[in-house]
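In this view, the complex is presented without one of its protein chains, the others remaining in place.
Moving on to subunit A:
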Amino acid sequence: MNIEFDFGAVLSEWPLLLRGVAWTIGLTAVGTVLGMIVGTFCAWARADGPKWLRAIVGTYVELIRNTPFIVQLFFIFFGLPAAGVKLTPEVASVIAMVLNLGAYSTEIIRAGIEATPKGQIEAAVSLALSKSQVFLRVVLPPALKKVWPAMVSQIVIVMLGSAVCGQISTEELSYAANLIQSRNFRLRGLHRRHADLPGAVGGAAAAARLGGAEVLLRALSEHGHFHDHG
């Protein structure tokens, strides 16, 4: 059988793929920043907060960690409008990613917070720092530094997970790939011998994403190293 991969048809649509890459990176960046803020707050709540707040945060974390991202996304995008909250695909994607990363980073950051030596907190308290000052200036910075590698892997997982956002027509990389595929689609039955585009497009998109994730990972971990030694 004669199969030829025709990447040309894919590459000629490069602006679309590029825009997809931009969306993927943008979604991940926004999701990461907001998600880590949520995670930090929840980690604080779980470590120091009042009992009722601890229970709520615990439920939130377990709910998110034990359901698939795609279901969370569908719930937010398709489910919430029925309850009166209408969201664009992009906003729904960001909310889903923030909630998702927030839950995972809660656990990660909490581990860092719990690893703080007691003497540090006692020393800070004896210097008459207020409770919030102790948390923000003494406990949090070294905790974040400690858990940074775990955080980076989680961010990459979220980035890979953002592929699912194409399912609700957020125009990220996978969506772009699917769009190109359906524009140029050559029906399998008609052109069995000809290059089948979906495979090629999928391959290209996957390769691009792999490269992107690697670069991000490396940049972030270098950043982390810099902090470690600095």
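Here is the rule we use: a residue touches a chain if its C-beta (ideal position, glycine included) is under 8 Å from a C-beta of that chain, and two chains touch if they have at least 3 such contacts; residues count from 1.
We take it that contacts and distances are computed from a predicted model.
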{"item": "UniProt protein name of the chain not shown, from \"Cytochrome c-type biogenesis protein CcmE\", \"Amino acid ABC transporter permease\", \"Ferrous iron transport protein B\" or \"Oligosaccharides import ATP-binding protein MsmX\"", "value": "\"Amino acid ABC transporter permease\""}
{"item": "Those residues of subunit A which, in the complete complex, touch the missing chain", "value": "1, 3, 62-63, 65-72, 74-75, 78-83, 160-161, 163-164, 166-167, 174, 181, 188, 192, 196, 198-199, 202-203, 205-206, 209-210, 213-214"}
